[in-house]
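Taken from a larger complex, these chains appear in their original positions, while the remainder are omitted.
By written order: A and B. Residues from 1 in each chain.
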Amino acid sequence: MRVLRRQTGNFLEDFRPGHVFRHKGGKTVTEGLFTTFTEFAMTANPLAKNARYARAYGFDGLLCPPGLVMLVAFSQTVEDVSENARANLEYIDMRFGAPLYVGDTVEVETKVLGVKSSASRPNLGVVHVQSTARKNLGAGDEAIVLTWQRKVQVYKRDEKAELHAGDVPPDRVECELVLPAYSRGQDYKALAHLSSPHSYFEDFEPGTRIEHSRGRTMTSEHIHLTAVLDNTSQVHCNQFMIDQDPKQYVGGQLIIFGGIPFVLCLGLSSPDVGDNALGDVVYPTGRHTAPLFAGDTVFAATEITGKRDYPGRDDLGVVETRLLGHKFERAAGAEASADAPAGWKKTQIFELERHIAV
Amino acid sequence: MRVLRRQTGNFLEDFRPGHVFRHKGGKTVTEGLFTTFTEFAMTANPLAKNARYARAYGFDGLLCPPGLVMLVAFSQTVEDVSENARANLEYIDMRFGAPLYVGDTVEVETKVLGVKSSASRPNLGVVHVQSTARKNLGAGDEAIVLTWQRKVQVYKRDEKAELHAGDVPPDRVECELVLPAYSRGQDYKALAHLSSPHSYFEDFEPGTRIEHSRGRTMTSEHIHLTAVLDNTSQVHCNQFMIDQDPKQYVGGQLIIFGGIPFVLCLGLSSPDVGDNALGDVVYPTGRHTAPLFAGDTVFAATEITGKRDYPGRDDLGVVETRLLGHKFERAAGAEASADAPAGWKKTQIFELERHIAV
């Protein structure tokens, strides 16, 4: 019997600058997906929890929060771009567009912008891509829901393979946050008790850092969550692969998909920062600064870095923030500090520039 | 940079008798939520599983079982009432009202009835509250779905803080089980094979104790389940907090949210007791008698304590029961008994007075 060893996903030598992937699958947002990912992260914005509130604000129903939009869109690109990746390095210029609802179908395309070898590790290199997610192609409400660039560290299939190294410029993608208009007749005040009284535009003062009080311990649930997103990257779910050569992999164990702490930090911050937001506008940059593993407890903080008007809307402003995620690791002998109690050190795991429409 | 340490939730000194919380968020029941919580507990009542059956009995579609109604309503009160609690002490006079369906939106208010310091532990005290959950506010089918009181042991922020100790009387809340009328034209017999032949009104004899045969081992899934309910109490999900001072917390580890064994016991009992019930009427009292941790296996038993007519309905009766939950713990050297095999002891974890419309 002839044996074929099928490889899913691409390796570093397979990427060519300028190539466009039209990703397979596509994904219809069900109520199952909506619930799992809106709520595992403790999202507090009533637009994503309370259909009465969302309709009063002019949305068609429960609104997919930014973290869910990001997870669904991003995951569609994993098989082609990062199934054989070691780590995701950087998010760039992630901009939100039309609102995403239960029942919408998302499909994604990705253009390869750059391919580069690694100076120090001959079996690795960096791929730079630009992706755009559209909903309901061919229907009346077809629209872009998210566009972003990212850089990802990808393994070679064959260490000696020659690369298609080089760069092409990104496409210009029209993608701006679509928000329902302010409705003069609507009694928004009657709903005000459903969100925090301390997270309106006026409450944010640049130069402030808010330490969010909640922590959330991740478990091996991450394997299931990652699969449900169609994220097929093997470093999140294939323990046998890790066991064969642990040194090859970050931390020598299954690493939690970066989308999980990304969305968890958004959720942990939401009682203080996000629950009066109508939407997230743009994430100019973001990166994972340390890996997350099952058993770690995630915390978040938000720095208010600026404020500006929302173009064309008197009732809204844009709050510019830096969202930070961290965990604590045991450090024998460490003394207590402002950051961590004795015997522990604080490790930053994530940072994201985040501009919010409030 | 100015640092704000935001505290979510209230501490003992923040509660004032007579104060009413209109809880944030609210929650629309999605099919994702419905499936997760109806089924993790092995609920056997076809009203919650089989839409054909539920419609034949006059419901609009799949019916949220009592356990799900309780979990959704209760969890909405956690941030304000028990995010900083040590343990939930007692459920009192929990009464069911209108049926709850997928698509309904639940919002909850809570009145503080009493605040009391603890004689023995200066950093703790007891808060007594009364909560009422309504669905679809402002719509034609607005209705109360659940009302209840509870007592909860809450930490102080500052051990020396003065309390607003005292009591106010509970409000009178009109909340009675709403059931579809008996329909003379409906062939209920044609559906009888879908539920147990041994759980009709005539089958229950006061003075009987039914030991339900199934057990269900809980895993670290409880962290995820609790988050999906918007229950933000840190003792269920923040391992780092526990690790810093384990003695401060029940069992020195993450404790499973009491709503989980509550609903699990309802589910484990349902093949014998609940699967011919049209609804649960009232839970006069209930309490957790021991904590539950990941790895424990939960069992349940039901004592039949009484029977009475259902006012205004010839086809129904009320069965009065005591639902009991227990687990087994290793006990080196313990001899075999009627309760437990050698080397184990039986620990009761939960009890609930439960009146069921059958």
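By our rule, contacts are C-beta pairs under 8 Å (C-beta built on N, C-alpha and C of every residue); 3 or more make two chains touch, one makes a residue touch a chain.
No experiment lies behind these values; they were computed from the predicted model shown.
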Oligomeric state of the whole complex, in copies, if 2 are shown: 3
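The rule we apply is simple: only the chains that are shown with their structure count from here on.
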Geometric centre distance via CA averages, subunit B-subunit A, whole Å: 34
Subunit A-touching residues of subunit B, taken from the complex the two chains share: 1-9, 22, 24-28, 30-33, 35-36, 79, 103, 105, 107, 136-139, 220-221, 223-224, 227-230, 232, 234, 237-241, 244, 254
Subunit A - residues contacting subunit B, complex: 30-36, 39-42, 44, 46, 49-53, 62, 102, 193-196, 205, 207-217, 219-221, 271-272, 275, 295, 297, 299, 303, 327-328, 341, 344
